[in-house]
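What follows is a single structure, and I will ask about it in a moment.
The other protein chains are all here in position, but one chain of the complex has been omitted.
Chain IDs A, B and C follow the sequence of writing; residue 1 opens each chain.
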């Protein structure tokens, strides 16, 4: 039995809402970042440590589709998984689910490059195969 | 001679940057919002007034492709135009250009629904044809 | 044995950091908001419900002293308590503590007015004594 995604719990902050009384759209990408960090942690990879090792994951592309607006104080689950993994890039998929009624509020993807500290593209598979292998395993889903 | 886009000037705020020393990706969508507001203003439509009339433009979909990172204090131009206009939705296209060397840093789109204050979908063409006509004219480009 | 504060757990988001590699100062106020919400919840008051009842708590004054900077991925505790409670205003005190070594990173206060939906000042004690009593009890500390 395997599972290849992580779940993050978020409570909507007042700061994240706008005059429409709903969450401002850009903030979903911040939640995706939270989901990404938790995903890595769940599969024994720390993004902070990756950065300390000199591996950066700058964002190359982002996309989000908003279905139902989140509101202040909502409890949400961010579900995160790896969509595609290559030697020089990785993409993640996300779902934002409202806990109270299990409604899918939004879904999105982010694409990241692997770079060194100078933002030069880096072949992760070649230079940090151990990290690459952890990501590959996380993508497939590990034993729980 | 016509022109169907607007230009907004932005200076990158420290608050918009992150530990990587570049602008955090979600903030480009905030700049797109600035671009959208200026676009409407440039074509004699005020989004604030639209909201007061009871017309909302909630965001339905967002997409951005990041090419070169913006950094603190950079002077940027956000170029905005309407991509598609329908009776119940509108999409905008954006380019983020660094003024110092005219580099294209990012480009994106946002899709919006027309709704009333209760977030119910609204046929703008039918209920507010005057606003619709202004947007249609802005899309084609007006006389300068 | 009583306790008159609440504790909220925060993990620093990448979005909250800046080019200096530390958390941008304004974001501590967002954490204070999280602390405030949790404080009320812990003492059986929901700020969301207060707003639905027509009671708003707009911020009148904020103050924060920063001792040691928080960084990406840090696990923090926000400790919140009521400092002063009056018929028309309330102030909260906050401490931001880094979990890894129990260091006090920052401390601050926020002062809020009680208003109705039109932002008119409201005597909470007079108009919503039940809520006022809950806040007063929370200030003193309740049984655990």
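One rule holds in what follows: a contact is a pair of C-beta atoms (placed from the backbone, for glycine too) under 8 Å apart; a residue touches a chain by one contact, two chains touch by 3 or more.
This structure is a prediction, so every number in the text was calculated from the model and none was measured.
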Statement: Neighbours of the unshown chain, displayed set only, are A, B, C
Sole contact to the chain not displayed, among C:4, C:62, C:77 or C:103: C:62
Task: Touching the absent chain in the whole complex: find that residue among A:5, A:24 or A:47.
output: A:24
Query: Which parts of chain A are in contact with the chain that was left out?
result: 14-15, 17-19, 21, 24, 26, 71-72
Task: Considering the whole complex rather than only what is displayed, give the residues of chain C touching the chain that is not shown.
output: 19-20, 22, 25-27, 29-30, 33, 51, 56, 58-66, 69, 110, 119
Task: Could I get the residues of chain B that touch the absent chain, sorted low to high?
output: 11, 13-15, 30, 33-34, 37, 46-48, 51, 72-73
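Here is the rule we go by: only the chains that are shown with their structure count from here on.
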Task: Measure off the straight-line distance from the CA centroid of chain A to the CA centroid of chain C, and report it in whole Å.
output: 28
- prompt: If you average the CA atoms of chain B and of chain C, how far apart do the two points sit, in angstrom?
  reply: 35
Field: CA centroid of chain A to CA centroid of chain B, Å
entry: 25
Query: Of all the residues in chain C, which ones touch at least 2 other chains?
result: 14-15, 72
